[in-house]
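Of the protein chains in this complex, one is absent; all others appear in place.
On to chain A.
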Amino acid sequence: MAEATTQARGGIHAASHPPAGRHATEPVLEIAGLTVSAGPVDLVEQVSLSVMPGETLCLVGESGCGKSLTCMSALGLLDDGLKATGSVRLFGTETMGAPERVINAVRGRDVTMIFQNPMAALNPVKRVGAQIAEAIGEHTELRGAAVDRRVMDLLEQVGIPKVERHKNYYPHQLSGGMCQRVMIAMALACRPKLLIADEPTTALDVTIQAQILRLLRDLQSELGLAIVFVTHDLGVVAEIADRVAVMYAGRIVEAGPVDDLFDDPRHPYTRALMDCRIGFSREPGTMLEAVKGTVPAPSARPVGCNFAPRCPTADARCQAEPSLSSDGARAVACHFFDPSAGAVRQ
């Protein structure tokens, strides 16, 4: 297992291509061998990934595959009943198992998070402006009127009109899209270097989704922040990702640059996902593909490759757990993938 982990880390490291002009040596987030368990059941198994400054990593997969848990672990936000092991390094500092003040030094300042349901993520009895101000007061030297000015600047930056009035609103007086903008403003309050976005557009209308995505992209190029973007929407991935990590049943099955992954998916699960897309290339009138079967529950995962029961190419080898192996740009966890040949053998 240790070997697999090392390989996995190596694989994704090598696969990272920060966009030109934003080179930095150290990853802002580095997760290694992360396992999240609820009692005897492992929900996330041996996940390793790293995010370089300024890049966008998309974490893709079906519901329940462990995307959110991976993100929560990165910020130490797991619920009480869950236990995480492995390593999480934020800006080079190990936070796994460290006291809360260690992670609080960066949490909310250098690394922030936005969530799936923005309405529920905001405190219902506090004005939105005050909630943003709280983050500023916690992590900066600004006080009083300076905080207020910063709050209004932030709200303007995320495209909220009439900030003078809206900052005094309570969350329930704003729409879901507006609340997510407030969440983003709050996340950006202390000029973070990494933003973790856990399905930030899933609960929103499609038009609002597009607005929020555009906003995140603009802010990213403006502020040079790295983004971990969790989604199950491949359209969103194509739009914003630099790199993609595909998760299935608690593990990363494939990772690589977004264009490579879309052009030439190598893991059978990734390929199946790509086949499910609706696009212009699809012949009108043809049936939409669906990945056959369902994701196994964490307690009922098979021995060996988790995808084997649904995999069209599975054979006897799949009884053993495949390790995530890399050919330099791509990492794939499949026995049929040959890193030296650079393609999945048929």
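Keep this in mind: a contact is a pair of C-beta atoms (placed from the backbone, for glycine too) under 8 Å apart; a residue touches a chain by one contact, two chains touch by 3 or more; residues count from 1.
In this section, contacts and distances are computed from a predicted model.
**Student:** Just go with whichever of "M42 family peptidase", "Glutamine amidotransferase family protein", "Nucleoside-binding protein" or "ABC transporter permease" UniProt uses as the name of the absent chain.
**Tutor:** From the listed options "M42 family peptidase", "Glutamine amidotransferase family protein", "Nucleoside-binding protein" or "ABC transporter permease", the omitted chain resolves to "ABC transporter permease".
**Student:** If I consider the whole complex, including the chain that's not displayed, which of A:125, A:206 or A:287 touches that chain?
**Tutor:** Here the residue in touch with the unshown chain is A:125.
**Student:** Looking at A:49, A:135, A:155 or A:291, which residue reaches the missing chain?
**Tutor:** Only one of A:49, A:135, A:155 or A:291 touches the chain omitted from view, namely A:135.
**Student:** Per the definition of touch given earlier, which of A:37, A:112 or A:270 contacts the omitted chain?
**Tutor:** In the full complex, the listed residue that touches the missing chain is A:112.
**Student:** For chain A, which residues reach the chain that was dropped from this view?
**Tutor:** 75-77, 79, 100-101, 104-109, 112-113, 115, 117, 120-126, 134-135, 138-139, 170, 172-173, 183, 186
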